[in-house]
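Structure provided below as structure tokens; questions to follow.
For this view, one protein chain was removed and the others were kept in their places.
Each chain gets a letter, A and B, in the order it is written, and its residues are counted from 1.
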Amino acid sequence: MSSERIPPRVRHWLSHVVTVVLLLVAALGLLSLLLVLTGHPVVPALSALVRGAFGSYYAITSATLVRMVPLALAGLAVAVAFRAGILNIGAEGQLLMGAAAATAVSGVMTGVPSLVAIPALLVVGSLAGGAWAAIAGALRLRFGVLEVISTIMLNFIALYVTGWLVRGPLQEPTRINPQSVSLPTALQLPVLLPGTRLHAGVLLTVIVAAVLWWWLRTTASGFRLRAVGANPLAAASAGRIAVPRTLFGAFALSGVLAGLAGATEYTGITYALYENFSPGYGYTAIAVALLARLHPLGVLATATLFGALQAGANAMQRDAGVPNVVVSVVEAMLILLVVAADRWREHTSQQRVPAESSA
Amino acid sequence: MSALEIGSSFLEATVRTATPLALAALGEAVSERAGVINIGLEGAIIAGALGGTVAAGVLGVGGGFVAGALAGVLVAALFALFTIGFRADQIITGTAITLLSLGLTGTLYRTLYGASGVALSIPTSGALVIPGLSEIPLVGRALFAQPLITYALYVAVPALAWWMQRSHAGLALRALGEYPEAAIAAGVHPRRIQTLAVLFAGAMAGLAGATLVLAQAGTFVEGMSAGRGFIAIAIVVLGRWRPFTVAAAALLFGGANSLQTVFQAMGWTGVPYQLFLAVPYLLTLVVLAGASTRSAAPAALGRRPD
Partner (left out) sequence: MLSLEGITQRFGRVTALDGASLTVRAGTVRAVLGENGAGKTTLMRVAFGALQPTAGVIRLDGAPVILPSPAAALTRGVGMVHQHFTLVPAMTVAENVALGGHGRYDPSAASQRVRDVAQRAGLALDPQALVADLSVGAQQRCEIVKALARNVRLLILDEPTAVLAPSEAAELLRWVRNFADAGHAVVLITHKLRDALAVADELTVLRRGRTVLSIGASHATETLVSDAMLGRAASAHRQTAKPLDVNYAIDGVSARTTRPFVSNEVVLRLDQVHVVDMRGVTRLRNATLAVTRGEIVGIAGVEGAGQHELLRVLAGRMLATRGTVSTSAQVGFVPEDRHRDAMMLDASLSENLALRDAGSRRGLMPWDVMERTTSTLLAQYDVRATGASAMARTLSGGNQQKFVLARELDGAHDALVVENPSRGLDFHATDAVHRALRAARARGAAIVLYSSDIDELLLLADRALAMYDGSLIPAECERNAIGLAMLGSTLSQATK
């Protein structure tokens, strides 16, 4: 607790940034190692990666930033849940159900003006995601089921539900391909920059992140969520907070954000529902949230980073023949590195004090 | 087909499907009894599957199983390093390790066998039919016309049960999962025992993965573990952390998975096949929600090891 010229809050924030940069360097190192081990020349692969992510105007807008949207929204979903002490690994399934609900409802939107219809689709998708997460919430609060497991189970179930939908009720009329009807232009999210794929979802994402940040910091309900995550016993006892209600709300909010991710992806990029709708956004979102230290604004940054990584990975596969699944290895490694870095920090800063009572 | 024949093939499929589940669940039961919940079990299974695939081509089926077990141990070792060594959160670490393993096996598979994922031909472990016993109506083929690994289970389950109740090591393990302070005060080394338990679980999960390839599918498919690691955790809960009941619970899930054969044989085609695929996961949720199973859990499960 020495007094320094830099105020503690800035120092705190700086140390996080430094940690993230170090972790990225480590991740890059691991990626290179992996490339070497699998027999791919490192430099061409990495340069393909960078080109695919940032190499051109198109790359930035239509490869990196468009991936930022679902990653950030799902990342916010995970961050909010983790802040409440809920391990929501089900963003993937909640995202899918959001997309599925939006797809289902789009069928009845013919003739409705875009200004009403598009938000309606997003709302429906969000609510569906919220409901899907609420199942896990109810299972935990009523039956004590660990949400880690229930949300993962629900991910699989969502996958099969989607599979059934695109081969059954929601399948396109010719019944040839396992996918839904293409979304009419009137219901698609408007493109912000002509000639790119950058859609209005980007703006929405930034606004959502900012609102979430404000809500957590300044409102009583946001504080309650954070308190429950920090110490549920103290929250109940000292804070007289209704912990089950707060937790359930956090489950639902998390699901809503993930559902929104699915709905925006549907209305902004894919314009259709099909089997491999999500390339694992819900799981990558975990890395996004953890690397951002669960900070809503930080999530925007890390989501962009991971969007770049995934965009680059596709280019790497196309141009250098490196299987793009390699990037999921890097993502998982980053989670482990973040965990290790956290433990390291806790270990070095805390003085281990002897047991309480009559020492 | 007669009812008896349908029943017999259903039971046979049940035991076959239950084998990898039981292997993984037994290992996880030991780990959880020591207080460690291993969400990364899924990662150990898929690693075992790839390990078995790669080794079988070179070393034969037996070598494949051994390699599968070793691959599972490797994954478990990484998990142990973080959760027991660094005292990191068990659940986040487990999730990361699962993602890592899924990604790594995918990468290695594509690197070794090409991006097209052509089906390989590797030696498999066929059914070892035991003459006489396998002719018992209804259950004969189910119990005695299975691959060798299933018979290994018949030995492993009672052995584990005996070990947990009738050996001091088993006593120490259980104490660790209930009230670690008591175990430590009695001179038990918590980290050592927990690490061994976790590695054992990894080996069993690796065997489960190898079973998927070498005794069932005959080939490797990315992500073929399909959530079995998590289902195994549910099986442990249903089986109340005791070897015999865990094996029985695995049979239940195996049966749920094999319902499809019954429906097909009976000619009931109206049900979408995705429902059958979803049954194990729905069943997991139902099982975990069963309130009575919660109180039987080891009291210190999931706590950071001191």
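We take it that contacts are C-beta pairs under 8 Å (C-beta built on N, C-alpha and C of every residue); 3 or more make two chains touch, one makes a residue touch a chain.
Here the structure is a predicted model, which means the values were calculated and not measured.
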Fill in: Option touching the unshown chain, where A:R83, A:R224 or A:H295 are the choices
A:R224
Worksheet item: Of the residues listed, A:A235, A:I269 or A:M333, which one is in contact with the missing chain?
Response: A:A235
Worksheet item: Just one of B:L171, B:L196, B:A226 or B:A289 touches the chain that is missing; which is it?
Response: B:L171
Worksheet item: Given the full complex, what residues of chain B touch the hidden partner chain?
Response: 165-172, 174-175, 178-179, 181-189, 299
Response to the item:
Contact residues on chain A toward the hidden chain run 1, 8-9, 218-220, 223-224, 226-227, 230-231, 233-242, 350-359
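Just so it is clear, only the chains that are shown with their structure count from here on.
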Fill in: Centroid spacing, where centroids are CA-atom means, of chain A and chain B in whole angstrom
30
Worksheet, complete the sentence: Within their complex, chain A touches chain B through residues 34, 38-39, 87, 89, 139, 142-146, 148-150, 152-154, 156-157, 160-161, 163-164, 167-168, 283, 286, 290, 321, 323, 325-329, 331-333, 335-336, 339-340, 342-344
Worksheet item: Taking the complex as given, what residues does chain B use to touch chain A?
Response: 39, 82, 86-89, 91-93, 95-97, 99-100, 102-104, 106-108, 110-111, 115, 222, 226-227, 230, 233-234, 272, 274-275, 277-278, 281-282, 284-285, 288-291, 294
